[in-house]
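Handing you a structure now.
Every protein chain of the complex appears in place save one, which is left out.
We call the chains A, B and C, going by the order they appear; numbering starts again at 1 in every chain.
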Amino acid sequence: MAQLTYLEAIREGLRGEMRRDPRVFVLGEDIGVYGGAFKITEGFLDEFGPWRVIDAPLAETANVGAGIGAAVMGMRPVVEMQFADFVTDAFTQVVNMAAKYHWRTRMPLPLVLRMPYGGDVKGGPFHSQCMEAWFAHTPGLKVVAPAFAEDAKGLLVAAIRDPNPVMYFEHKHLYRFRREEVPEGDYATPIGRARLVREGTALSVISYGWMLHKCLEAAGLAAADGIAPEVLDLRTLAPLDRDAILGSVRKTGKALIVHEASRTGGIGGEIAALIAEEAFESLDGPVVRLASEDSPVPHNTGLEAAFQPTVAEIADAMRRLAAY
Amino acid sequence: MAQLTYLEAIREGLRGEMRRDPRVFVLGEDIGVYGGAFKITEGFLDEFGPWRVIDAPLAETANVGAGIGAAVMGMRPVVEMQFADFVTDAFTQVVNMAAKYHWRTRMPLPLVLRMPYGGDVKGGPFHSQCMEAWFAHTPGLKVVAPAFAEDAKGLLVAAIRDPNPVMYFEHKHLYRFRREEVPEGDYATPIGRARLVREGTALSVISYGWMLHKCLEAAGLAAADGIAPEVLDLRTLAPLDRDAILGSVRKTGKALIVHEASRTGGIGGEIAALIAEEAFESLDGPVVRLASEDSPVPHNTGLEAAFQPTVAEIADAMRRLAAY
Amino acid sequence: MKSKRESPRIEERAGRPPSDRLLEMLYYMRLQRAIEDRGVKLYYQGRIPGAYFTGWGHEAIAAGATASLGPDDLVAPMHRDLAAYLMRGITVGEVFAQFLDREGGPTRGRDGNIHMGDPQRGILPFISHMAASVPVAAGMALACRQRGESRVVLTFFGDGATSTGAWHEGVNFAAVFRLPVVLVLENNQYAFSTPLDRQTAAQAFVDKAVGYGIPGVAVDGNDVLAVHEAAAAAVARARDGAGPTLIECRTLRVRGHSEADKFSYVPKALLEEWAARDPIAAFEERLRAWGVLGAEIDETMQVRTAQEVEDGLAWAEASPEPDPAAVADGVYAEE
Partner (left out) sequence: MKSKRESPRIEERAGRPPSDRLLEMLYYMRLQRAIEDRGVKLYYQGRIPGAYFTGWGHEAIAAGATASLGPDDLVAPMHRDLAAYLMRGITVGEVFAQFLDREGGPTRGRDGNIHMGDPQRGILPFISHMAASVPVAAGMALACRQRGESRVVLTFFGDGATSTGAWHEGVNFAAVFRLPVVLVLENNQYAFSTPLDRQTAAQAFVDKAVGYGIPGVAVDGNDVLAVHEAAAAAVARARDGAGPTLIECRTLRVRGHSEADKFSYVPKALLEEWAARDPIAAFEERLRAWGVLGAEIDETMQVRTAQEVEDGLAWAEASPEPDPAAVADGVYAEE
């Protein structure tokens, strides 16, 4: 076990796959000489050379399209969006070219898009967005969003080995959040499986990414009041781990869903709908969602704090739902 | 009252606004000389001239961006996507430039995007998509999707007069579906208000667009078995008419949500979540969703029929839920 | 539009391609025409679901350019290039099965008309979004470059497609990395109903090449040998590592955009001018003059073409409808 940050875990997973498999390469803006806006690929250019670490033009459609073309030819490209927000410039390539490729041809399309996303980096409306729900509503794409360094490495490895296009959402706030135990060497975290992070009986708290950590903190506060929340880290958003979600809710009878993306139309709706349809008979209370406001992400620190669910709000929701 | 098709109602609403307000103009591919791929703007070029009926290059980012720029200057552009599917080429302009404009500037952005969407036109995966959920998850956009000719006209008029960007989803299958009564002259259907199409007590059926008509047909079948479904036409998908949805479900205690978009991540999730959170105490049964498969839209007629919810499936779901 | 450099007329040309290559090009031009004519009949019989597009008059571009490729090269064609699909191994039966939405088509009824391809045969299936194949073609070439393979990617697009951001980004990417891509513009003077002056204010599309730092050449798109010569040079250049070339092939779309389009917006005189310049008839005449297309060879080829069409259609009709129970299958590849 090594003590790594989430960022270092991503780097280690990526470098490990590039060493293991010559078909794996990275392409993106400022990822070579500069080592990436967040320095994830620092040192890669020297180790792997300019044809496996490709400094690309400022052109997301070209860069994603080129990744798709290389994947068509059997390579295993990892294309970096400098910020997830810029994927909107490549939307056709992602949702129409890549997502529908296997369905039309029955051939694999092993493409990974690295999506640095989320707030609390004073990025404002164009450098903080959480748009995972767009892609979870696009059949043919897989969507992962690790919360822990161990999964950040394991899910990236799994994404690279997956024969389908995978949207890998890496949370910028978690990059240097803290050091965690990360297994050495070569392992993959299975895509499509949630992780039970905290066992409990009072209610099921379902989250992912940065908010998962807020949920754990809130669970600690609730526990102090004698409430035992169960906390589930989804890890994968498409396909959802239906069994884990339903299993937990059938056990606790209550569900609190928390995400950073704006509330309306977010993944939380899909999860709540799943519960309301498949676990209805086990429900002892309303399915509650906490999410960010239905607005763009504000730049001002005070506004952004008000924009997102806080630990206190999450803890209150736990108390209210437990008491229901 | 005139007897018009849905297509004629759109044309009448658009022409009426262009006659009423010189700031209103249309821009898109093949909409002038040709009158539009679906002939909605037939005759407009002769009546309004080339600076109000603009045959544009094959360039959705340019066309939507130009619409935004004109709206910034106080014009009221209506930009046509030849098929809604092609909006992915303009995604940045829609979700980042247009959607966030008022929030950043406090100035209006009166832009309408006409989105011919949906299946049953043998269009296959790139000419049949239902992507309304992407935009309903984008704060700053309004999303409407009329099912009836009267609303097709009234909602287009309302969208043109609205100071915000409005995604106007017009269903291709409904264009020539049938003739309906459409009020003459100048009226607007309020954005954000659902329409109770059929009163009932057994369950609330919530739908929109083409599927709404399938739901009405299915309700007829269910009624023959003595079941009285209530059918709600959402008409607007963002903002949702929470009161109408919750009011109906609180009355009937049961909800069936039907849409043509793929199930996972669709608007149905948001509606089910709303119900499971706000109407939980009134629920006498699971919140059921019927939607298309989680796959691209197939071209083959038999495959597409299997892809979408059928009237029989909807009627069965009504019976099962009523009997629950 | 005035062309930057008209390619020399055939008579002035020293050498010319070997006879078998000449006949191969003619054969595929005729085969595209024969399949599409049959397709039009089927369409008007209501047997082809959805829209039906032909490359009527564009056969010289597809055949002339594709004939310049080697066995391991790759293509990313569009919707007027049936000959390109055929020359790279799609069978006539598969084409009709695709038209008829049958299981035997390359997309097995999932997608329609000419939205097909087969990566295993080196043919990228295009999507409807115009020019979306261009950056993907660049990526295919990138993979060849990364692996040190000397393969070339030939891609086709229309005049309207040049207005898209995808086209610009894809061409620029290929140019920046000097990738082995050959860019064939099928300038048929219309994008659906939209004339050239609504796509560009440039004197000629070929003028765009300089802005990407690549060579550009304009040729008569109805002269299969002019197209072939330009493509062969571009392919050689790409294979040498010198990067992409833009080839503007000028023609006219002498039918509707799709068979549903009555194209009354195209001036009669323009239609007559180009109808008189049918690429197949012109090539046949030339081959006869050269003694390459003797009566017997001609006869045999025509019989074969007709037979292929009938056999292919029969094969397609025998192909089953896709199984509705399998509608949700194949969205994801299994590990």
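By our rule, contacts are C-beta pairs under 8 Å (C-beta built on N, C-alpha and C of every residue); 3 or more make two chains touch, one makes a residue touch a chain.
Keep in mind it's a predicted model, so treat the numbers as computed, not measured.
Residue in contact with the omitted chain (choice from C:178, C:239 or C:277): C:178.
Residue in contact with the omitted chain (choice from B:13, B:119 or B:139): B:139.
Across the entire complex, the residue among B:5, B:41, B:61 or B:248 in touch with the chain not shown is B:61. Residues of subunit B that touch the chain left out of the display are 25, 51-52, 56-57, 59, 61-75, 77, 92-93, 96-97, 100, 102-109, 139-140, 142, 161-164.
Mapped onto subunit C, the interface with the missing chain covers residues 163-169, 172, 175-176, 178, 197-203, 207-214, 243. Not every partner is drawn; the one left out touches subunit A at residues 29-30, 33-34, 37, 55-62, 83, 85-86, 88-89, 121-127, 293-296, 298-303, 305-307.
Please note the rule applied: only the chains that are shown with their structure count from here on.
Subunit B and subunit C have Cα centroids separated by 37 Å.
Centroid to centroid, with C-alpha atoms defining each point, subunit A and subunit C lie 41 Å apart. Each of residues 85, 88-89, 125-126, 293-296 in subunit B touches at least two other chains. The residues of subunit C that reach two or more other chains are 107, 110-111, 115, 127-129, 165-166, 330-331, listed in rising order.
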